[in-house]
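Structure first, then comments.
All protein chains but one are shown in place.
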Amino acid sequence: MSTSFLADLFSTIAGSSRALWDISRGQKVDNTPEGLIALCETLMTSRGEASGVAIANSILQGYLGLEDEARLAFLTALTQQFGVDLEKTRTGAEDYLADPSAEAALKLHNAAEPRRQELIRRLNRAPGGTAALVAMRSDILAVMKAYPEFREADRDFQHLFASWFNRGFLVLRRIDWHTPAIILEKIIRYEAVHEINGWDDLRQRVDAPDRHLYAFFHPSLIDEPLIFVEVALTASLPDSVTDILDPERDKLQPDRASVATFYAISNCQVGLRGVSFGSFLIKQVVQELSLELPSLRTYTTLSPIPGLRNWLDTITGFGGPEDDLLHRLREAPKDAWPELNSAEQTQLRELAADYFINRKQPDGQPVDPVARFHLGNGARLERININGDLSANGIERSFGLMVNYVYDLDQIESNHEAYANNAEIVTSAQVRKLVKGRKPPMIQEPAHAE
Amino acid sequence: MSTSFLADLFSTIAGSSRALWDISRGQKVDNTPEGLIALCETLMTSRGEASGVAIANSILQGYLGLEDEARLAFLTALTQQFGVDLEKTRTGAEDYLADPSAEAALKLHNAAEPRRQELIRRLNRAPGGTAALVAMRSDILAVMKAYPEFREADRDFQHLFASWFNRGFLVLRRIDWHTPAIILEKIIRYEAVHEINGWDDLRQRVDAPDRHLYAFFHPSLIDEPLIFVEVALTASLPDSVTDILDPERDKLQPDRASVATFYAISNCQVGLRGVSFGSFLIKQVVQELSLELPSLRTYTTLSPIPGLRNWLDTITGFGGPEDDLLHRLREAPKDAWPELNSAEQTQLRELAADYFINRKQPDGQPVDPVARFHLGNGARLERININGDLSANGIERSFGLMVNYVYDLDQIESNHEAYANNAEIVTSAQVRKLVKGRKPPMIQEPAHAE
Amino acid sequence: MSTSFLADLFSTIAGSSRALWDISRGQKVDNTPEGLIALCETLMTSRGEASGVAIANSILQGYLGLEDEARLAFLTALTQQFGVDLEKTRTGAEDYLADPSAEAALKLHNAAEPRRQELIRRLNRAPGGTAALVAMRSDILAVMKAYPEFREADRDFQHLFASWFNRGFLVLRRIDWHTPAIILEKIIRYEAVHEINGWDDLRQRVDAPDRHLYAFFHPSLIDEPLIFVEVALTASLPDSVTDILDPERDKLQPDRASVATFYAISNCQVGLRGVSFGSFLIKQVVQELSLELPSLRTYTTLSPIPGLRNWLDTITGFGGPEDDLLHRLREAPKDAWPELNSAEQTQLRELAADYFINRKQPDGQPVDPVARFHLGNGARLERININGDLSANGIERSFGLMVNYVYDLDQIESNHEAYANNAEIVTSAQVRKLVKGRKPPMIQEPAHAE
Partner (left out) sequence: MSTSFLADLFSTIAGSSRALWDISRGQKVDNTPEGLIALCETLMTSRGEASGVAIANSILQGYLGLEDEARLAFLTALTQQFGVDLEKTRTGAEDYLADPSAEAALKLHNAAEPRRQELIRRLNRAPGGTAALVAMRSDILAVMKAYPEFREADRDFQHLFASWFNRGFLVLRRIDWHTPAIILEKIIRYEAVHEINGWDDLRQRVDAPDRHLYAFFHPSLIDEPLIFVEVALTASLPDSVTDILDPERDKLQPDRASVATFYAISNCQVGLRGVSFGSFLIKQVVQELSLELPSLRTYTTLSPIPGLRNWLDTITGFGGPEDDLLHRLREAPKDAWPELNSAEQTQLRELAADYFINRKQPDGQPVDPVARFHLGNGARLERININGDLSANGIERSFGLMVNYVYDLDQIESNHEAYANNAEIVTSAQVRKLVKGRKPPMIQEPAHAE
């Protein structure tokens, strides 16, 4: 394969070209917010064309060198001065209404494009430009609550990022012990679901025979994973993440595994918020694994139930024995979690099933965000597990319960359609049984949509 | 450097992932134009999300398998059914005029976007999608004269390609004798200026010590150069491309070269027409060369003058000795080109200088397209060379004349501004001298803009 | 996999390090044969250690810069001055006989080692040293007939090369259209069996779906294949190389092939003569192919019979109809080769079978060198093919006959043992049938061993 030519090729992106453009042609750049904004105007004019790459580079390097306050000033100017041209839009709208042709619509479309979009496209010409723009957007997101007017600029970034980080430009890559440290370090840093405690813990997750880790990368973000998923290979559907994370477990030889479990998915780039990768990642990893390990029969998750406890806390009572159980659990110390008998386990499972199937947002989707993600992807709610995660976090979120969503390749599409069209929650028979005939709870106050 | 991780990474794009998605999940695709267009509609609806990559793949594979007639039917439907939503645009325009806010402008902007753009973005999710879309656009361009209504679709492709093939996503790569044959073969095929006659001739251009060849690549177009430039290293400003192409020349050691000459620039991808790479390519190659060979002092081209002969043919006469000369040249056999004495050479040079400096399009730019390109990039018209290209082609185009445009790093920016703002043609003193005091020619009919 | 780190790693061998050592520390080297031989003595003394790499580099660069005559002078001195130390050997032998211990044997072993071996080891420290030493040996081989005294030096090179080019240090690599031109060019140049006529012909052999080409490489010989084998994938046992080389053939999809045919094996490095790679190459390619294409059932060759015609020419007559046939064939014009009827074909096949099975060297091995190679590897003589190679060469060698040797994985080992221990020629039943009951020929004079 021609892999190596390509390989060489992309090494160039970060390396030499970055160095090249550091060679200034002796021009002094005014590194104040005002100076940089003035440079942005230059970049937008035809005058900037000849040395566009150098100007874009100066702006982005300049921005990255600014202190917080100055960055804020820059972003404010970016918001105020590079929005849509209202006057041009007005003319375009009037022209269109006078003669509603496709031609006029296109002119109007262009007229109504915020100037920022062209600016961002031109800034992206700089070497390392994409990374700098992603960083700029994460600055915006960090302060957007306080500066809601930045939302406009944010939308422009998101629009372009969605195009640039199109699935077709992403590359899936297995991460293992041969991966460069600079990438592994970021896996440790970005893991958001089950914290990685240093390099030894990391090695458990990437270098054991029964563990895989996959990430998406983009050619323009050197050394930066976009999103990654951790996979455990097991002999049966797993019910406890503690077992999965146990370094002392018996390690399964991969060719004997029949189940692949996605036990953590972590987004890495704050600046790419809203550009969705997760669904594509899961599906491509399923494909990779199915080619590599033909013994696999089941692709599942072992997922948290982030909204369960919150929801239970809104309920005054069910009028049955579960009320006592809930009371006990609320009082129980996290470090001495009570053993539950079989009846109690069923009660808990029933509560959770009820939560998944009946508790909806105003738009008809389940209140649980993780459920929305996997069901929306076409997965099936398979099983509710007691004591799946007895970490402090797990108890706090869901009294230790976890859940499996199963990705059944033959049904993904129909599941997805049932969910997308009718908000139908596809579940296994065992989960359905748990809700049959339950009385509705006494709700303290209406559940909030998230 | 982390080059190798990257390298591995991008090898994935073409290789395994392409194979992965060939695994159909047993669904039969209707590979007629109508069937594929129906799939496009599915892809546009939310229902298609779950298996979006597979659907996109089916559409593109299906399209590539169509015969000419059927492709035409597909493209016609693409043009007619995926344009802008006129009704939504109308509402948006009215709303905007009623309340001309940035918010409303954005809504309007989105409403007026042709549906094709989102369709193309979704098609691009397929592995190899970008290449297939570039091929689709080259089909459009091939028939656009006969089907001018395709222009709308073409604009949508061009708009998205301009964003995706942004300078920041391109990678410069030197091509040499270590380059894979699959790339070199395309260099032979795509050379558009001075034909490459097979592998031995190619080797002369990439493997001699005094010859370099550089190309831009994009991560998503495997094994496909986008544009390339051929460079000759010489001891002085070259005046004849025959000398440059002569395999028997004395080969200069690169560290003794003081001049780097760009003697051919070739665009490779018809489907990327209108997305400009040339200016960026020249500038980055200048930077690469200046780092690698500190002895270089001058960066120049040796360029054809494609419009000279055409223009001279519009002229009834100058009323001087040049009329006789032109008459002689028009009659001269191409394979026995007359020797010119010093006065005649000066006459020819004067005519050419006049052509460059005084013959303008209605927009004030020179009629010569190569001049527009290099002057627009900030180069300077340096010297007019007699007998620069005595090939049949060279005589046909410009009586054998060629010209050097010099890229002077310290003046690129100001040259460009002078050209962009005032359409000023920046020339060397020797060229300026050639036009001083010349009478205007008797023009047969007005020069056509190209 | 850690492939990429390795990849980067070995790129260093040729690249930077070579450049590094060109930096001379200002010392002038005497580039005469005498000067270089004096440097060799310096390299052998402890005084040379500190700058051993630089000295070795000077010697090898100096040697490569010599004219033929001067190289000869250098090689003569190498032969005369760096042989074994006879006096030390005598002492060692006497000491050993006085006290025949393992300790004394080792001392003797060391004493009897030609000094050249240590010299060659030290020369090999230079960057690019291995390549230069291989070139030096090919110089020796080129003149060894005229200078038989060089045989001693030659043996030292061969001994060390056999150790350095140990199978464990070789790397198998598929050659295809993604391979760098600098390698492909050498495939064209080194093909020794069925000439490759330029790049288009090469592409037929490396880039068609039913053709593979594999080569062995060594880390220290940059861009240089050691040996390569060309493979055709077919539906049945092939009987004609003309069919295999036909560019107009129907091309088989690889996953439908049941037979892999090795139709040419070429050694590339004259300087490595006597270091055998062929057997290892065939066996590893069999393994590669069996993993990649599970549909393959048969691994065979389509081989020339280089000694057949020569042998037939030594025979006065068989006293049967084959004498007439042979007469006709000897007279037949090569460009109008006669059609043979079924009886004649059988006669020819019988003659060939007789040749393979009964015509032996004094050591009991067959006179045919290709037969010795494949039978020694454990292959089976499977079938004799009429009109297998009707090129001028093929007719000249063997009246157009070719033969298949089959590598049957389950029998390679026992075949090899039968051949190695008892000189048994393992053949298929159909070949055995051809020789049964044949009378011995009237031989003009005894066949010469090759």
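Letters A, B and C mark the chains as written, and numbering starts fresh at 1 in each.
Here is the rule we use: a contact is a pair of C-beta atoms (placed from the backbone, for glycine too) under 8 Å apart; a residue touches a chain by one contact, two chains touch by 3 or more.
Just so it is clear, the structure is predicted and the values come from calculations on it, not from any experiment.
Of the options C:78, C:183 or C:244, the residue whose C-beta touches the omitted chain is C:183.
The omitted chain makes contact with just one of the residues C:81, C:166 or C:295: C:166. Checked against the hidden chain, the listed residues C:65, C:148, C:198 or C:219 yield one contact partner: C:219. Residue A:184 is the one among A:54, A:72 or A:184 that touches the chain not shown. Among C:147, C:280 or C:337, only C:280 touches the chain left out of the display. Within chain C, the residues in touch with the undisplayed chain are 1-17, 19-21, 23, 25, 46-47, 49-53, 83-84, 86, 89-90, 92-94, 96-97, 100, 102, 105-106, 108-109, 112-114, 121, 124-127, 129-130, 152, 155, 160, 162-164, 166-169, 171-173, 179-180, 182-183, 217, 219-220, 222-223, 279-280, 283-284, 287-288, 290-291, 376-378, 409-410, 412-413, 415-417, 420-421. Hidden from this view is one chain, which touches chain A at 3-5, 7-8, 177-182, 184-185, 198-199, 203, 223.
Note that only the chains that are shown with their structure count from here on.
Note: the chain lying farthest from chain C is A, by mean C-alpha position. A straight line joining the Cα centres of chain B and chain C is 49 Å long. Separation between the centroids of chain A and chain B, computed from CA atoms only, is 38 Å. Each of residues 1-2, 4-5, 7 in chain A touches at least two other chains.
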